[in-house]
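Of the protein chains in this complex, all but one are displayed in their positions.
Every chain is named by a letter (A, B and C) in the order it is written, and numbering of its residues begins at 1.
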Amino acid sequence: MVGPKKKREIDLGVVIGKIRMKNPITVASGTFGCGEELEELTELGKLGAIVTKTVTKRAREGNRPPRIAETASGMLNSIGLENGGIDRFIADKMPYLRNIGIPVIVSIGGERGNEFIELAERLDETDGVSGIEVNISCPNLEGKGQGLFSQDAKLTYGLVKKIKKATSLTVITKLTPNVTDITKIAKAACDAGSDALSLVNTYTGMAVNIHTRRPRLGNITGGLSGPAIKPLALKAVWDVYNSVDIPIIGMGGVATTEDAIEFIICGATAVALGSTNFVYPNKYVEIIDGLAYHIKSNKMVNMNALTGSLKVRKR
Amino acid sequence: MVGPKKKREIDLGVVIGKIRMKNPITVASGTFGCGEELEELTELGKLGAIVTKTVTKRAREGNRPPRIAETASGMLNSIGLENGGIDRFIADKMPYLRNIGIPVIVSIGGERGNEFIELAERLDETDGVSGIEVNISCPNLEGKGQGLFSQDAKLTYGLVKKIKKATSLTVITKLTPNVTDITKIAKAACDAGSDALSLVNTYTGMAVNIHTRRPRLGNITGGLSGPAIKPLALKAVWDVYNSVDIPIIGMGGVATTEDAIEFIICGATAVALGSTNFVYPNKYVEIIDGLAYHIKSNKMVNMNALTGSLKVRKR
Amino acid sequence: MKIQRRAKILSNKEIAPERFLMRCEEPAISSIAEPGQFLMVRCSDGPAPFLRRPFAFHSIRDNGFYILYQVIGPGTEVLSLREKGEGLDIIGPLGNSFSPASENGAVMVAGGVAVAPLVALAERLPKKARTNSIAIIGAGTKSHILCREEFRRLGIKVEVATEDGSAGRKGLATELLKKVIAQTENRKPKTAIYACGPKAMLKEVAKIAKQKRRRCEVSLEEKMGCGTGICLGCAVKTTSGIKLVCKDGPVFNAGDIIW
Partner (left out) sequence: MKIQRRAKILSNKEIAPERFLMRCEEPAISSIAEPGQFLMVRCSDGPAPFLRRPFAFHSIRDNGFYILYQVIGPGTEVLSLREKGEGLDIIGPLGNSFSPASENGAVMVAGGVAVAPLVALAERLPKKARTNSIAIIGAGTKSHILCREEFRRLGIKVEVATEDGSAGRKGLATELLKKVIAQTENRKPKTAIYACGPKAMLKEVAKIAKQKRRRCEVSLEEKMGCGTGICLGCAVKTTSGIKLVCKDGPVFNAGDIIW
């Protein structure tokens, strides 16, 4: 029973752990709020998934202003994880998030390991949560003292292991690029059972007002994001792609369809838009369309042939 | 015998080890050749010092093209330390360098420790060399396998110690920023007797041509430089300035007088222009003048009050 | 209702040294914009600057709006080079707006180019309120005193202070404010104060308002990443916790701000 030759539909769908995304494009934690503020400017339902601003156990005030400084092709931020805490998040934000109709990935953060565990447990019982992004890479946490979890392979392993026990939701570990060898941390997260990795969080930096001789950020240092970091983030994704077998959500300076495709070619299963949302809140719609066009014009039918397709010739 | 009140002359001079620079502005290794090619376009004698392209024991062909790719506010390079080797350097380049009349800092590189020692010994006996910059941070060395010297505090310590024994010239250790905590490496170099530090070398990154699905660099990855990295480099300088007591030559994306002053305020004793030389070979002259103007209009008389003057208020 | 559009630039002129007035056509945004609200502007269609820049509605009329801006850095620099006929990528109207003044009018206080949104406020005052209103404009020097004529044309009295004494009273706008307040002490209900300008000035205005028990609204400025409430970059401490200048403001009751 051979029917007439049908034009094959393009399928942009990808899978991250148990999460099925209808396309590989999502947003980076902290750069999209929970979607609400942008609903008039864009079509939230088109996203492959939404990743929330990082939520902590208790409410946090965040850092002193200024919290933003623009730099060449990028921006520094030192928000300091301002948020209302998990209770208010579940009460105020989850009803809205649930209603968008796309997978909801909740980013969680904390200073101590057990805060993460408690958060994971809470979200496990919360209706409408598809996955957890474990932000062990925020450079703007105060009182961190000995560095971030994700600057230490052992700490990363231990924490992810415990979080995996605390929840059956998909666990995505978000790593900092401010390390000597990100593949070591990635392997630790992978060995501990992380379902996927988000790469990368921001690069620590600073800027100075030479007239006042003060830092441009109230918190002195902050995290660099935006197009400036794209080459660095891309290498982090490529290196990790060659080291572990779990899916990667790539991010760092994505501003165009070409940027997103670069990340995919380097091995990212999904791609998140970050700072670009501040400038063009509707950009992801353009990128999803652009990606579909690229797939089509390269005579592919789904994401498989593109993901990790970098051609590297041996000498 | 009180004479008439004289207008005080501004003195931009700084000291790096035994090297007296008449102003704090120099050039980053590998971004200025040995000066020759630019002599028609600029006034070499105005530089505080010149730092040469890294020289290795034997001649090196460098990496396959393309070796350059532009990225947002920056560039990737994978030159691969192309150079004619120390013999040709001393024979062909030193006569010219000696003649410029400014301190000559020779950058040396290698894959094994004893190559560095041999190079240091050779330069120690060479007329006209004021200092050695130890490049243990080039991301474009082949066959490195286990990472760079300057990604490991112990290796850094051991190597610098030996080089210090091999020469009485001023030794400046150039570090990579691709580490979890640059202050640890800086301290190791300092403990080993390094007279100064150069911060930073390039950040490893990559770029992809989405149409060919090939890396934009023949060597796949390369080092990112230019304005994009300035916030990151500035933080590296500030962190190290707060950790060690030896002078720092700051670099990374310096393109304007303001940029140079930012580095100085964050603790750099001297500042090197890198990729900017490719675009504006005469920029340093403008920056030296701009710096003098800044010092004057802030009613200072020398570099002391500016260096490390970042105002950081405690909470 | 936030809208992203390409407005059409109708003119862009230097009306005082380094101060530009840009007129744009954009009916959808203008028809809903209120005095006090602002726009996020992509100053150039090129890659730099990366972020949008916030500008207040200076005047809302004729199917469009005006912005009045000072060239201060890379964003306003490229904005000043934009030409008639070009498209300008904007998001707006954003933030809250000034509350309407009573018939007793408004005391408006501005430092420098921050006078911009007060003109939009003045334009919407009922005629009676305008004759009872006064605009106090402070600046460093005479040539930086802006909008004097705009207020006068609306029938609003203007008082000027310059730091160098080149126009009006020598000194700060806040000193004039004290004088004006003393003069209108007996009016009931008390005239409200609306202030825009550097933080130090607003702080002083807030102090005066508190002492004299005047309702006082201030329009704050903070570095903005998005202008839409998603980056949390523009935080300000208030008596009821952290607020966002772009979403909860830019207009705040002076008494609510922890200065």
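A few notes on this one:
Convention: contacts are C-beta pairs under 8 Å (C-beta built on N, C-alpha and C of every residue); 3 or more make two chains touch, one makes a residue touch a chain.
Here the structure is a predicted model, which means the values were calculated and not measured.
Residue-wise, the contact with the chain that is not shown comes from B:33, picked out of B:33, B:128 or B:308.
Within the whole complex, the absent chain has one touching residue among B:24, B:131, B:177 or B:226, and that is B:226.
Panel shows chain C; residues 44, 46-48, 74, 78 of it touch the chain omitted from the view.
Where chain B meets the omitted chain, the residues involved are 30-33, 37-38, 40-41, 53, 61-62, 65-70, 72-75, 77, 79, 82, 226-227, 275, 277-279, 281-282.
We take it that only the chains that are shown with their structure count from here on.
The most centrally placed chain, judged by C-alpha centroids, is A. On a Cα centroid basis, the chain most remote from chain C in this structure is B.
As a whole-number value, the distance joining the C-alpha centres of chain B and chain C reads 47 Å.
Per-chain Cα centroids separate chain A from chain B by 34 Å. Shared interface positions of chain A, i.e. residues touching 2 or more other chains, are given as 72-74, 226-227. The set of chain C residues touching two or more other chains comprises 47-48.
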